[in-house]
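Since the structure comes first, as structure tokens, the remarks are kept for the end.
Some chains have been omitted; the remaining ones sit where they do in the full complex.
Chain IDs A and B follow the sequence of writing; residue 1 opens each chain.
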């Protein structure tokens, strides 16, 4: 099943889930985990058409056994401290599933996750500073569905700074550009088509700030999930195949 | 003649030239006109391979009679207060020449010039504030020739703010994004291929600030001129033509 008309969009919100265990401030800020806040944002904005579950690193099979992944149309990914613990075999399965059509929404420090770096083919390096800069998230593609329903700019009173140069491929679509109190800028909302799948990177969301409780950020999270959804059942991997002359011609009836 | 190997690149720096006449501060800031400073920047950085002339609105035929335009490989354009005075017939000639292959570098308030709006097909509207914000010009395409040789960011101590949403088509290449003291961001360096010609928009350069004396800005101006140069003689307008079957096959010898 997938996300076509009359179908329910199946979303899995994956979280590393470590800061919530080790840092009481994070646990207080996100009582259901950061993944809990992201899941709630998707549910609140997309309503009945969506079925959202959460998964975390410390669950069996790192939260994504085959049956879960095969029942996921869109996956959101937040990680930070434990990127290297994610199994390479899982990364390979994630990669194949994105190329086969699953949507992927990579959040904040997920820029350095194995799956994002593999999909991008670059270092995904950037500048950073965790000193509570105000972040302004400016829309530069006002007709893009990911920017629907949010003010221009979104004002995030305090956040970690992420700054250019952000070493990603040129995005297919640049939706948001952020500025920070210190003067840095960052391409904070980007889309990438890869194989039959759609990938969104959205940078707001550090564990040290209540960013995922921000209504405008929540709306973008939901928009990104909706935008990256496959049209129905996943199309599968693009084939490599020998093609006979005229293979596309209608056959005899 | 054009800009191929062994050829001299012929650059015409067009300036509106009005603020220099009416505002003593501008005249003091730019004793040879703003166009004089732009021309000097191109000469200094591109050296012997370039032949630079200037032209201003109040000259005969608005500085761009046929013989001048036909001897121009790359045109730079700065205008502000007198966009509407530019003859529609001249705009038509400029448009045709860009589509035929001439490079065009549009500067700052030239965003609202007739030629830029005609090439873009949009309003080219933006937000602005003339209160001496510091502008930081960030490179987001480090391997692009237009960004060669400048620091990331370029620091402009005081400048007019130009802010998003900047109503232009999605640039073919986004080279620079600026931030301002007030927190606004702006896509300040953009390229656009149109017909056989190349167009660059670069936003720094308000009459109330000595921006065109800034060495890094000067380097970008020269880089933009070099990048937008045609490969030799102008290719001419892309044709509309009936094509017989096999028209591209080599003929009998």
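The criterion applied here is as follows: a residue touches a chain if its C-beta (ideal position, glycine included) is under 8 Å from a C-beta of that chain, and two chains touch if they have at least 3 such contacts.
Keep in mind the model is a prediction, meaning the values are calculated, not measured.
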item	value
Where 2 copies are displayed, count of copies in the complete assembly	4
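Note that only the chains that are shown with their structure count from here on.
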item	value
Rounded Å distance between subunit A and subunit B, as computed from the means of their C-alpha atoms	38
Interfacial residue positions of subunit B with respect to subunit A in the complex	134, 136, 138-142, 152-153, 163-166, 170, 173-174, 177-181, 183-185, 187
